[in-house]
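Only one protein chain is missing from this complex, and each of the others stays in its spot.
Per-chain residue numbering starts at 1, and chain names A and B are given in the order in which the chains are listed.
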Amino acid sequence: MDGNDSRQRRDAAMIDGAQVSRRSIVCGGLAFALVPALARPAQATPAEMADAIRELTGGTAVKPGRVKLVLPELAENGNIVSLAVTVDSPMTDADRVKSVHIFSEMNPVTTLVRFHVSPRAGKNPTLLTNIRLADSQRVTAIAAMGDGSFWSGETSVVVTIAACIDGG
Amino acid sequence: MPQPTRIVMPTSAKKGEVFQVKTIIQHEMESGFRRDNRGLAIPRHIITSFVVMYAGGEIFRADMFPGVAANPYFGFTTTAVETGEVVFTWTDDRGDVTTERRTITVA
Partner (left out) sequence: MRALLSVSLALAAFTAAAANERPVPPRPGLDFQSAETRQMQSDDGANPGMLWVEQGAALWRRVEGPEQRACASCHKSAADSMKGVAARYPGVDAASGALLNIEGRINQCRKQRMSVIAYPYESNELLALSAFVSYQSRGLPRKVAVDGPARPFFEAGRAFYNERQGQLNLACGQCHNDNWGKRLRGDVISQGQTDGWPAYRLEWQTLGSLHRRLRACSLGVRAEVLDYGAPEYLALELYLAWRGEGLPLTSPSVRR
């Protein structure tokens, strides 16, 4: 019988330490190993997201703005959530987006996807994809600009499961 | 083995025009965090990289992680530079590669 994927993900117990990121082994590999079978699912923490962002920026301050992240307020299913991110930029040599990074504060892996944007993308480029969200949470998008600056946008999503729990 | 894909983009454009490309590839994107009915971890199997080349350069690239939904979908824009091939390459964490080509005519 097909499993209820989103529920399985939530019920999924402790994770074999080797499968998660280096970050979580450093931060709490032992703690994960002690979690009993049906307890909390593996997830990142806001601290881990902060670490991931710092790894990207090298400590440079991230300025809120110029990045518009659009996600549904309420996602019908955490398996597939539509994402659109637009960066305010003329895309000239002097002022362009190099990459856009999407971070989750709750998913098992903090970085969801990284987009590398070409100078030929056109003004105010918009990128589209579908992401997985393990639970209701804030999602953050950070744009790395050609001049070394970083800009961010964020939004919160409430993730629901189907009301009629039919197991697929 | 190459996976089925769907690519939606114009077949022609005016020089300098910015056009949108939408792509989907069939792939389960097994996150590695699920367990099967016996409680055993289902191994991760995801596409990790998607690269698009056109007119001598990379016009889009995505580094993918388990947080990308199954049957990965991407939409992006690029400028019509010249008539030529747009080459799409997806690579997964087992080294399997899917490549698709489309031609755009630029007047």
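Methods note: contacts are C-beta pairs under 8 Å (C-beta built on N, C-alpha and C of every residue); 3 or more make two chains touch, one makes a residue touch a chain.
None of the values given here were measured: they were computed from a predicted structure.
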Inset, instruction - Have a look at B:12, B:26 or B:103 and name the one touching the chain we're not showing. - result: B:26
Inset, instruction - Name, in rising order, the residues on chain A that touch the hidden chain in the full complex. - result: 1-2, 4-6, 72, 74-77, 79-82, 128, 160, 162-168
Inset, instruction - Name every residue on chain B in touch with the hidden partner chain. - result: 4-6, 8, 22, 24-26, 28-29, 69-71, 73, 75
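Throughout what follows, only the chains that are shown with their structure count from here on.
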Legend entry - Chain centre separation (chain A, chain B; CA means) in Å: 19
Legend entry - In the complex with chain A, residue positions of chain B that touch it: 18, 22, 31-35, 37, 39, 41, 44, 57-70, 72-79, 81
Legend entry - Complex contact set, residues of chain A against chain B: 3, 5, 8-9, 12-13, 15-16, 19, 37, 41-42, 79-81, 102, 104, 107-109, 111-118, 120-123, 125-133
